[in-house]
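Let me begin by handing over the structure; questions about it come next.
One chain of protein is taken out of this complex; the other chains stay put.
Let's turn to subunit A:
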Amino acid sequence: MTLTIDHLTKKFQSFTAVNDLQFTAEKGEIFGLIGQNGAGKTTTFRMILNLLTPTTGLIKWDDKPVHALDRDRIGYLPEERGLYPKMPVEEQLLFFGKLRGKSTRELKTDIQYWLDRFELTDKRKSLTETLSKGNQQKVQLIASLIHKPRLLILDEPFSGLDPVNASLLKDAILELKQHGTAIIFSSHRMDHVEELCDHICLLKHGTSLFSGAIVNLKRQYGKINLTLRGNFTEEDLSKLPGVVSVSKEKEMYRLLLGREEDAQPIFKTVTKNGFIERFSLDYLSLEELFKRKVAGDHV
């Protein structure tokens, strides 16, 4: 159960929306497709969904072309949410479930389960238009997974959700992962991507800047993110060898190093007068990596 994206390119006349994209998403894996607006995420999703035909390249599911894949096996949450405003929640979920080939009987129990899980039980009979935006989004999410898809595509699932609902959503995604669903999702929120995904693909103007495990991306740069707290001045710290930049955040200094190897001499220097409150060396966060990659590697 592997989704393989093989040298995928989509051109609209002279404009290249997706350029030679490659990645794989395994069964029971959460794959993050990240990039700025217009990077080609939605175009890629639409090609996987067979809404658009690739200019060149292949999309394969278990080594078979994806258009041969049973449509009922895919779940899709579009970026801009769409539900029938005048339809009650339960009826809506039944409709989308049946659209993916499930019977009413199978769906009833699952709908109950997911409505409970997303704290929507009391909204079962409510018209969708009367629900808050966050609740509508939860309904939309249930609609995309109610038929137990093998491949679930989530386009910006977290936008507009408050922290409580976002964590409900995260739990749901993890549950599907455990059941073996391959999940691809796009998000602007790097913290969510970092928390959920094992593998990512970083897109810029349709081209992949990085594709693989998040750990590998982090290792490319090494541990160059140094946090210090103690009796220092910003000026002193910026003069230390190997320091690229210094910034003060609340009571802490954040130092960006040129190389991981620069850390040890710095440790010696800053501790030569004895005790300091904090010295912590880490990889760059995904958000920082994203900014670096997208801005063109050296910032």
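Throughout what follows, contacts are C-beta pairs under 8 Å (C-beta built on N, C-alpha and C of every residue); 3 or more make two chains touch, one makes a residue touch a chain; residues count from 1.
Heads up, the rule we're going with is that contacts and distances are computed from a predicted model.
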Can you tell which of "Cytochrome P450", "Sodium ABC transporter permease", "Heme exporter protein C" or "Oxidoreductase" UniProt lists for the chain that's not drawn? "Sodium ABC transporter permease"
Write down which of A:D72, A:D110 or A:E260 is the residue touching the left-out chain. A:D72
Which residue of A:A25, A:L83 or A:I266 touches the chain not shown here: A:L83
Decide which residue listed in A:M1, A:L52 or A:L240 touches the omitted chain of the complex. A:L52
Among A:F31, A:W61, A:F96 or A:Y253, choose the residue that contacts the chain missing from this document, as touch is defined above. A:F96
Since one chain isn't shown, list which residues of subunit A touch it in the complete complex. 12-13, 46, 49-53, 71-72, 74, 76, 78-87, 95-96, 98-101, 143-144
